[in-house]
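Before we start, here is the structure in question, set down as structure tokens.
Missing here: one protein chain of the complex. Every other protein chain is in place.
Just so it is clear, A and B label the chains in written order, and each chain counts residues from 1 on its own.
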Amino acid sequence: MVEPTLVSVQNLAVEYRTGRLRRAPVGVIEDVSFDIAQGETLALVGESGSGKTTIGKAMLGLTPVTAGRILFNGSDITHLRGAGRRALASDIQAVFQNPFGSLNPALTIGRTLTEPLLVAGDLPKAEISSRIGELLWRVGLPGDAASRYPGQFSGGQRQRVAIARAVARRPKLIVCDEPTSALDVTTQASALELLHELQDDLGCAYLFITHDLAVVKEFADRVIVLEKGRIVEEGRSVDVCDHPAHPYTRRLVASAPVPDPLLQRRRREERLALPDL
Amino acid sequence: MTVPTTTEALAVQSRSSWTRTVRHRIIPAIALTVIVLVTASVSVAPLLAPYPPLKQDLLNSLAGPSGAHLLGTDDLGRDILSRLLWGGQPALSGVAVATSVFAVVGMTLGILAGYLGAWTDRVISAVLDIMLSVPGIILILAVLAIFNQNVFAAMFVLGLFAAANLARVIRGLCLALREELFVDAARVSGLTPFRIMSRHILPALTGQLLIQMSLFAGIALGVQTGLGFLGLATPAPNPSWGGMVGEASQVIEQHPLFLLVSGGIIGIMSVAFGLLGDGLRDLESDRRRIAGSGRPIPLSALASAESDPHPADPSVLLTVRDYSVAFGTSSGPRTVVDSISFTVKEGEIFGLVGESGSGKTVTAQSLLGLLSENGGIVGGAAWLGSQRISPATDQELRKVRGREIGFVAQEPMVALDPHYTIGSQLTEVVRTIGEVSSGTGAIRARSLDLLRSVHLPAPENIMRRYPHELSGGMLQRVAIALALAGSPRLLIADEPTTALDVTVQAGILDLLRSLRDERGMAIILVTHDLGVVADICDRAIVMQRGRIVEEGAVEAIFYAAKDPYTQQLLASTPNIARDAADPGRDTDG
Partner (left out) sequence: MLRIIVRRLLLSIPLLIVVSGITFILESFVPGDPARSLLGVNATPEQYDALRQSLHLDEPLVQQYWLYLQGLFHGDLGRSIFTNEEVVTTVAGRLPVTLSLVVGATLVATVVGVLFGVYSATRGRISRRIIDVVSLFGSALPNFWVALALIAIFAVALPLLPATGYVPFEDSPQLWLSSLVLPVVALAIGGVALIAKVTRDSMLSTLGLDYIRTLRASGVSRRSIIWRHALRNSGLAVSTTIGLTLINFVPGTIFAETIFVLPGLGSAVVTATNLHDIPVVQGIGLTFTLIVIIVNLLVDVAYGLLNPKVRSS
């Protein structure tokens, strides 16, 4: 059964002006189109300069769009600002890369989590603190965490707080911008597990932005490969990772080292045999 | 992409915790008390002063301190203490006026420019530029001439023009805060700009405002009393602190104490304002600390009875035995590396593997004595061949650094001095090592050779470039070239590819392997990525919380890991070659 389309990105382009009088604007992404179905996990994969983060920001309204459209549930949200954009907060949320920066160090965890709930306005104040307790429990943090400050927690725990903030209003889409890149590998594994469980519970879709193809294969349903602002390949993650078609994707797959010395030696020889791009 | 390491968390500029408390809390508290006391006394001068300020006693002029006149009398026999109390009123009320104007105007302009941005910012910034360049003193003098020695008008003008400085600072802070990730997160959460401003931005600004206000108060006091000194403010015979300094200057020889106390009270208040401002600044930065930091541990504290090395096995290059490293924290020394032992053979690529907090980076850096001030070796030792290299003084290490052991760090983008060209930095290191005779021709030739040996194209071109003009991958190659300048027998590479794209990483790992093959150089590779270990390492140790939990040849570690932590690491590492339906990785339910 084909799930209905939640997000449709059509010919998206973002350019930045360099501020110099005579230089042409710099194109960050060009002619990017893809869909996200309800409840699916779509990964955006690329190296630095690929534009993957910019796509996420455009989705969240944090970056102006030069051309193209973004449709959410059928309505055009490309240039939505102000009250209209704020209304989207109940449907689209985000988990950012830097667990140290995405939480205001001067506010307690409780106050940080209260923010989205207060804005929603549909919960009476008395119930907010119990809801926060629920959220903390759900992401595996102790109940007394609400009265402590981000500085007292580890990176992995802070990321869980960020995840709790994201799911507080049960959104339909969560943009995850390299949510585990700054974490240790064991912490990364449990964070991904948490995200997976939450998806089962809430039925939300993920736009999962990462540079790590190995994570994509295990976590995402479909993947889009970006090089210098353009899409070079897309498909089911298992297919793309096992049988990459585009030379760039082949190079990406070949370069990812695997934790298996004998296999890695063979892979290295295959990579060195690849033609130079 | 980088995980803040224990090293970074602990390597904060440290001082003894006791003196830090004194400096950060007690001194500003004293300063504040002084300010409050003086202000209070001055405000109730009518009640407190023993004599009316204008009452003369010509028979008793220029008298020293006595029971009747605690600070003596001036040239007209007036009581100095009373005049000091009364004289503070124009001074401190002037300061109050100037500081209020300073705060209100500066904050408003700064917030408007910093938060609204774009055109508002451009216009306000141009206005600020002009305000900062106008010689305010001229305008103050003009105002005094017009409004006939009206000090308040003059102080108003002072505050107005100085506000441009505050506006600049506030604007900068606002701009920086706007870029913070938690502000983005607040926007995504749906907060209105007003709410974002009041919850996230204003509280941070208030701290800085208070700091700037105290510092400015000192300046305003200086200006007000200066004007009084020049006779442009409060007209005689009414007392003012500045005016009294002027009177005292006429009788320096007869009554030096007069000059001392009249200037002294101004000095004390200025110092107090300055200390208060500095104290608030320290408090502000205290709030942002990540982890505790503390007393530096002196190197001599370690007792290493090991003076002779391991029986010489010519194939063993590096011997580390019972090695322990600790950092000083406010709750006592914290051991980060706990009595580890391992060896590295000639020409071997050796992995130091672990997650954050494992102590792997601290181990690598301490081998070359690169720890920060509050870190030290508290047990065991390390030898290169038969020479002990750790613990060792800077003197002893000079023979080793860059010559026997080379070092490559994690972030290539900040590994080189941004102010000098690549060529200038390379030649400096080559010259320091001194293996090449110092005709510039030979040094330059050697530098070019080094760049070629790391497979950089067009080395002459690269020599002329600045670090910011090169990509991360190229910079890392340059850093490796730098480390090779002394033909070291061992290269310590601390997460050399963590900050690089995966395709670039592959190239760097290839380079390291080829360097080992060509030169027989051993490499210690510090990493958290098991894929990298599988790719390049011959042997490795796995560290957890300062201890070694697994060691051996890589095949043994990967295919027959004994330690449960190692097994957990292996299971958690994403593997692109593993089948997605592998039962070893069950993520559903």
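By definition in this document, a residue touches a chain if its C-beta (ideal position, glycine included) is under 8 Å from a C-beta of that chain, and two chains touch if they have at least 3 such contacts.
Owing to the predicted nature of the structure, the values given are computational and were not obtained by experimental measurement.
Contacts of the undrawn chain with the visible chains, over the full complex, involve B. Among the residues B:66, B:249 or B:438, only B:249 touches the chain that is left out of the figure. Among B:124, B:479, B:509 or B:522, the one in contact with the hidden chain is B:479.
Of the listed residues B:67, B:314 or B:418, the one in contact with the hidden chain in the full complex is B:418.
The chain omitted from view is touched by exactly one of B:44, B:126, B:176 or B:445, namely B:126. Contact residues of chain B toward the unshown chain are 11, 13, 15, 126, 129-130, 133-139, 141-146, 148, 218, 221-222, 225-226, 229-230, 232, 242, 245, 248-249, 252-253, 256, 259, 262-263, 266-267, 270-271, 273-275, 368, 370, 372, 394, 398, 401-403, 406-407, 409, 411, 414-420, 428-429, 432-433, 465-466, 468-469, 479, 482-483, 485-486.
Simple rule for what comes next: only the chains that are shown with their structure count from here on.
Averaged C-alpha coordinates put the centre of chain A at 32 Å from the centre of chain B.
On chain B, the positions that touch chain A within their shared complex are 1-4, 180-182, 184-192, 195, 199-200, 203-204, 287-290, 355-356, 472, 501-503, 505-506, 509-510, 528-535, 554-555, 558, 568-578, 580, 585, 587-589.
For chain A in complex with chain B, the residues that touch the partner chain are 47-48, 60-62, 86-90, 92-94, 96, 98, 100-107, 115-116, 119-120, 151, 155, 162, 165, 178, 181-189, 192-193, 196, 200, 211-215, 217-218, 237-238, 241, 251-264, 267-268, 271-272.
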